[in-house]
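What you see is the complex with one protein chain gone and the rest in place.
Read from first to last, the chains carry the letters A and B; within each, the first residue is number 1.
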Amino acid sequence: MLQGQSFTGALQSRGVDRRRFIKFCSAMVATLALPPRYVAQVASALEKAKKPVLVWLQFQDCAGNSESMLRSSHPTVAEAVLDLLSWEYHELVMAGAGHQAEAALERVVREEKGKFIAVVEGAIPLADGGVYCTVAGKTALEIARHVCSNAAATIAAGACAWDGGLVRANPNPTGAVGIEEAVPQAKVINLGGCPQNPANTAAVLVHYLTFGELPAVDQYNRPLFAYGRIIHDQCERRAHYDAGRFTQEWGDEGHRKGWCLYKMGCKGPQATFNCPSARWNDGTSWPVKAGHGCLGCASHRFWDTRSPFYERLPDVPGFGVDVTAGQIGLGVTAAVAAGTVVHGIASAVRDRMRTRAAIQPSPAKPKAKE
Amino acid sequence: MARIVVDPVTRIEGHLRIEAQVDGGAVSDAWSSGTMFRGIELILRGRDPREAWIWAQRICGVCTTVHALTSVRAVEDALGVEVPENARIIRNIIAGTQHVQDHVIHFYHLHALDWVDVTLALKADPGKTSQLAESISDWPKSSKNYFKAIQDRLKALVASKQLSLFSSGYWGHPAYHLPPEANLLAVAHYLEALEFQREFIRIHAVLGGKNPHLQTYLVGGMSTAMDPNEPQATINPERITFLSELASKAQEFVDKVYIPDVLAVASFYPDWFGRGENLGNFLSYGCFPQGSIKDPTRLFLPRGIIMNRDLSKVHPFDPANVTEYVTHSWYNYSDGDQKAKHPFEGETNPKYTGPKPPFEHLEVEQKYSWLKSPRYQDQPMEVGPLSRMLVAYASGHQEVKDLVNAALGKLNAQPTALFSTLGRIAARAIEAQLLARHVSKWVDELGANLAHGDLRIHNGEKWDPDTWPREAKGFGFHEAPRGALAHWVQIEDKKIKNYQCVVPTTWNAGPRDANGKRGAYETSLLKTPIADPERPVEILRTIHSFDPCLACAVH
Partner (left out) sequence: MSELRQYSWSEAHSPDSTFAPVRVYVWELPVRVSHWFIFLPVVVLSFTGYYMHNPFIVGKGSTTFMMGTVRFIHLVAGFVFIAAFLLRLYWFFVGNNWSNWRAFVPLHRRQWRGMGGMVAYYSFLRKDLLHHVGHNALAAVTYLVMFVLMFIEILTGLALYSQVRSSTVLNAIIGWLPRLIDIQNLRLIHFCIMFSFFIFVIHHVYSAVLVSWEERNGLIESIFTGYKFVPSDELEEDATSRSRR
């Protein structure tokens, strides 16, 4: 590792006192859902840690995850970029351009091999030889393979980097995939969300600095501390859901009173993420608090699996977007009921005709035994 | 004679590649190429138009919100929906906030390092820096100790040999002209602006649930329920107070930090009022409706076109005259690539014909970019804050005129100086100043409505798709931070049939058209002097002055 200054050294050099530092560590421990006794461990690890090098790669992205990171409050982006880590490559904000930028990335891969952290933002197109995303004439895939397979760990920041996100949504015009699929040999942790929440990204980094390893993950390699619980179970509108108090129309009385948004298409019951507790932009709010349903943006392939966003259930394949499963079901049921009535009448007619036919040749009366 | 390639162009959004021919120390020709394509116009097809904004917003996370706004407007236009007064105001607050936010980040974090040599700040005298700061502004953070602490932090960073984002700059380049004190001041404000943007954008968090990618638009209005007596309502008196505070802090920051810094930097680079000149054609759709969006006369920033630098005449704008070429873009049109298409007839058929990666150079005689080439009446246009300010200025918008004249006065410059690299920077700052004021006013308006009991935020008449005609088409527009933005949507059987976005950076950064006409980027680079072809900071200066966003441009 390069010669470097520790995090607290850096903080002290600009007059950040220990109280604030401990507060930061406590916030991280809380986000990571660790017991409070870990505060000391986090603090001492950060005090000792030399700044690890981080590179942030952008592929088929919208830079929303980078912008989200800029809004980070604990630590602030200045702390993360200048004090906690050495942020050597990030196209959106780095000083150098062109060859100089390329050289900076190359140097990290060469000199920090196996030690640096890579963050990936955006999907990676595999169709047509990867021509849908090139940087300095090289395909995203080539760069991703070169960088991520040499990194100690790769953080997939946001839906696009995780599973291809929006770019991969049907019909996936560019054959886009997430980093895990593009570079299977990389050690990846997935931070779903569109964008990811910087509180979680920071916590993953702190966990890595403290324990030398990535936090525990679920089946999608998402950290459990952030993706282990469904939104619906943490939602402040949940009491209204249980009580059956629903917003029925945008802006109605229920909406103004903060009632549940289930009938407006909220995907909170089908989405895991820590939005209600971590919130966004320094804890200011989150989508459901602002009156709109959750899109389930941290769910796997959410663009296709959680849409249509104003309906309860996905579209039924083969039917128009405006026909819901309920309408189809009720329609078919009604048709069958009607058909049955018709059949019943026809059977009754047949029965009478046969009865007559049976009566004619033989005078015996057909009668059931009972 | 040399071919310079700048790829990646950094400190922008997205994947931009500039190739420039340099002859006799100046650029003789230039090609601008976007090297990433996602196909969002194709992905939108067949989906519910009411949620198009959710998808379209992801065109860009830097100018987040603007595509959402434009998208709901396009669908509202198609369906004939007018939004309630409160929704109109909330949208203006959100969009105005976005402008201020984006402009501040652009100047400090994306552009400043083209003018500021961070390493020179180490040589500055903190005492003199304090004097300089106090001479240009009464912003309180200006003491000697304050600048000393910043300098120490910078020294520690340099001593650690881990320069982080600053490790690969063009430090020591002869084109840097600021004295050490101004560099230190700029570094301090770079850090302050980071804090500022994080705090200020909480306006979006209140009104949008989060930033980036706000989540409260609706076709027909907004989802931010208002109620003066409900603590659970998204907008209530307490929230209004909070918004007001943030808005007035922004006003202060722009007035006391951003504007003085821009003027100070500009005063050290007077040459750049004569460089990076442009096409001379400026387009603004106008934005921030003060009444019905259907009425172009009620747009706070006016709509219009300026041709050939003639500020004496503002031409009317008609959306029917917008077309896009793909002659030099990696797409096919079904009836040949020589003719331009109006977005209602628009096609997005990707067909890459460039060199097989890895490659050294693009085939600039053929197709060489993922951007299309938008034209107005077959003419290339520049769009952006400069276009908006010029159209407003030429239309006689008093507030804009006053602000522009004040800035020009301080710089001893004529309005024609605005047709330049620095002109774009100045116009952007002036616009931020203007909009920071108005965000405050709009928050007050919203607060007044709340107090009067006007709580309507959504017009539900057309929410149910069964109320829609079988076919409909609409045009949605906005002036995004980077310029004129429009979405054209066609709806058939309650689904999106075709969706076309013509985006500010597409206007500016697009490749040549069928007639060989260059767009704004390619034109503005001509004649730019290049001191060191290995470190072409001059190219970055002019390109950055447009605030490129390539994710937007290609989508």
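The working rule: a contact is a pair of C-beta atoms (placed from the backbone, for glycine too) under 8 Å apart; a residue touches a chain by one contact, two chains touch by 3 or more.
For clarity, every value in this text was computed on a predicted model and none was experimentally measured.
Student: By the document's own contact criterion, which visible chains does the hidden chain reach in the full complex?
Tutor: Hidden chain, whole complex, touched shown chains: A.
Student: Hey, which of A:262, A:286 or A:310 is the one touching the hidden chain?
Tutor: Within the whole complex, the residue contacting the unshown chain is A:262.
Student: Hey, which of A:22, A:127, A:217 or A:325 is the one touching the hidden chain?
Tutor: Of all options in A:22, A:127, A:217 or A:325, contact with the hidden chain holds for A:325.
Student: So that we can see where the missing chain sits, which residues of chain A does it touch?
Tutor: Touch set of chain A with respect to the missing chain: 219, 228-230, 241-246, 248, 254, 262-263, 267, 269-270, 299-301, 305-306, 312-314, 316, 325-326, 328-330, 332-333, 336-337, 340, 343-344, 346-347, 350-351, 354, 358, 362, 364-370.
As a convention for this text, only the chains that are shown with their structure count from here on.
Student: So the centre of each chain is just the mean of its C-alpha atoms; given that, what is the distance between chain A and chain B in Å?
Tutor: Using C-alpha averages as centres, the distance is 27 Å.
Student: In their shared complex, at which residues does chain B touch chain A?
Tutor: Result: residues 5-15, 17, 35-40, 42-43, 46-48, 50-51, 54-55, 58-62, 64, 105, 109-110, 113, 118, 149, 152-153, 156-157, 159-170, 191, 194-195, 197-199, 201-202, 204-213, 215-216, 218, 220-227, 230, 232-234, 350, 352, 354-360, 370, 455-458, 460, 463, 465-466, 493-495, 534-536, 540, 551 of chain B touch chain A.
Student: What residues of chain A sit close enough to touch chain B in their complex?
Tutor: The touching residues are 2-5, 9-10, 13-15, 51, 53, 58-68, 70-73, 76-78, 81-82, 85-88, 90-104, 123, 128-139, 142, 166-167, 169-174, 176, 194-195, 249-251, 255-258, 280-282, 284-292, 295, 303, 307-310, 320-322.
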